[in-house]
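Note that this complex is displayed minus one protein chain, with the remaining chains in position.
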Amino acid sequence: MTAQAHDSHDDHHGLGHVLPVKMLAGVLGALLFLTLVTVITGSTYLYGFDLAIAMVIATTKATLVCAIFMHLRWDKGFHTFAFIGSVLFVGVFLAYTLTDTKQYQGDIRAYSIDETANSAFAAPLQDPIPHAHDGDDHSGEEAVDH
Amino acid sequence: MVFLVIIPGIPAALGNFALPMMLGAKDVAYPKLNRFSYHLWLTGALFFVIALLTKGLDTGWTFYAPYSTSHSDSAVIWATMGAFILGFSSIFTGLNMLVTVHKMRPDGMTWFRMPLFIWAIYATAVIQILATPVIGIALLMLTIERALGVGIFDPALGGDPVLFEHIFWFYSHPAVYVMVLPAMGVVSELISNFSRKPIFGYRSIAFSSVAIAIFSFIVWGHHMFVSGQSDIVNVVFSALTFSVAVPSAIKVFNWVATLYKGSISLDTPMWYALAVIWLFGIGGLTGLWLGTLGTDIHLHDTYFVVAHFHFVMVGSAIFAFIGGIFYWWPKMFGVMYNECVAKLGCFLAFAGFNITFLPQFVAGSKGMPRRYFDYAPEFASYNYWSSIGAMVLGVGLSIALYSLVRSLMGERKVAPANPWGAVTLDWQCTSPPPPHNFDHAPPVEGPYDHELVRWKESLNGYEPVDPVDGDPNLARMGSAKTV
Partner (left out) sequence: MTTASADAHGHHGDHGHDHPEHLAHHFDTLEQQFDSCKLGMWAFLLTEVLFFSGLFVAYATLRANNPEIFSLAASFLDTKWGAINTVVLLISSFTAAMSVRNAQLGETSKLKANLIITLLCAGAFMGIKYVEYSHKWHAGLLPPGLENSMFNPENPWVPEAAHHDIDYLKLQAEVNVMTPEERVHTMTTLGRFFGVYFFLTGLHGVHVLIGIGVITWVLFRANRGEFGPDNFTAVDLTALYWHLVDLVWIFLFPLLYLIA
């Protein structure tokens, strides 16, 4: 029943907005291109801006997906408002927690050093176990004295 | 109590029943999702029962790490999974309410013609949707940590226990408003209807609900003043905490202003509403002491906190819930309960509650810590009075329950469509309502225009006044109604 149901109005439909194939394909192209960019920038040293650049690229990609693939650009404004609102709340959550967490890391570190004094990692990592015979697992002993 | 009773109490139980009717809608937007959320609630409850029957739970509802992840031997995973499932039940209720309010409003029901109960449920839904998933992930992380020893929260492995508190309270402070906002909505309805006066400051109450919902996301750190949280964050959280007091106070002042020169009829639901004003007043104001950095360090983890929390959660949320049940009972089952018995229950519960928890403020400020099974001898008299109060409270609540159950048995006293003279749409259909709530779409007017209904002796209830031909003076006769 559905095969011949549509005709001229590709753009404005009763219930939703129909996206042209060209636009969808264009977005896919842009997304793939940005992925390539992020892989390249991710593997070069960028003077401490690596994370910022990676996040800018990821946010651009996310915006493309939201605006076009998820129809937000043509959808009810409230959906965009709500979605951005939720991202802002995540921002508040992250910002507070990150501001706070540095202060007591030293305490945690000190506590964990006490607690893990007898941990297996106090000794150097052993060499892999050879197949047939016992290995010499004191090979790294000197390293402790550094 | 928190996850199984207070959180779903008003939004899910009363909200699902009353909200579509008050809105003038045939049903909530997703009836099936609604039932699914009920089944989730049952499953979550079952998990908690299993936790109780196996090894019990000794972490409290806060599940603080690293005790819950690395040390406790009780049935933590059953309980966290139970709370996880209950969280999704709560999310789906909120989602349903949000969509219902947005999309199911009939013509004429504008945002500012919605009863304040709907505004409150709407604000609650926002919190449920945005905050509850965070407790879900917190509990999931805790479960995984406990099962796989990841060490995210365990300081012995270098993890960060305060991080758990951050993630936990990011939900659990807003959750306090999931519990208390709907209660405020119920009280707004009751105060206006039983004062037979339009609510004072309709818009400010409506906006204060939304403001509370938004503010509630930025104050969670006031639960963590002594956790090792950094000083700057402490100060910011303390200051922001006071900002939440503003919209809460707006509501209380507006309720009191509504009572002023109202023609008050003291039916059972109204007694509960008045009780809530008193109890929430005390609970809310003592909250300010706890939001102040200096006093909090003295009062932290004492019975003062216990008393404060109970005044807000039980005194406000549960009393409003019970008041709401008494209010909508005639609509739910089409029967009236015995007013005298119901009022007796309310008085005893109110008195018992105050006798139980007022002494705890004193004991707490004198240093009695919470979460110990015993107390020092100098706290004996406070505990003595608390015990007596608890028994009176128990008797009062039992009488209230009895009055409700009794109304369904034996000779029923049939309820009219509108026993209270309320103007919201839920009272314009029959009691109990037909399957799709309204046989004919009701005309939508302002929710608190009490001149639109008048007392009719033969119905033993109120009937709508035709706004065109009716004599507006007749509506004032409502105050002459005998109880």
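Things worth noting here:
Labels for the chains are A and B, by order of writing; each one numbers its residues from 1.
Keep in mind that, in the parts below, a contact is a pair of C-beta atoms (placed from the backbone, for glycine too) under 8 Å apart; a residue touches a chain by one contact, two chains touch by 3 or more.
Because the structure is a prediction, the values reported are computed rather than measured.
Among B:Lys55, B:His102, B:His300 or B:Lys456, only B:His102 touches the chain that is left out of the view. Note that of B:Val150, B:Leu358 or B:Ala390, the residue touching the chain absent from this view is B:Val150.
Although one chain is not shown, part of chain B still touches it, namely residues 25-27, 29-33, 36, 91-92, 94-96, 98-99, 102-104, 129-134, 136-138, 140-141, 144-145, 147-152, 157-160, 163, 166-167, 170, 436.
Contact between chain A and the absent chain runs through residues 1-6, 10, 13-16, 18-19, 21, 24-25, 27-28, 31-32, 35, 38-39, 42-43, 50-51, 54-55, 57-58, 61-62, 65-66, 68-71, 75-76, 78-79, 82-83, 85-87, 89-90, 93-94, 97-98, 101-102, 105, 109, 112-113, 116, 119-131, 140, 143-144, 146.
Here is the rule we use: only the chains that are shown with their structure count from here on.
Chain geometry summary: the mean Cα position of chain A and that of chain B are 38 Å apart.
Those residues of chain A that touch chain B in the complex are listed here as 78, 86, 89, 92-93, 96-97, 99-105, 107-109, 111-112, 115-116. Those residues of chain B that touch chain A in the shared complex are 102, 130, 134, 155-163, 166, 170, 217-218, 221, 228-233.
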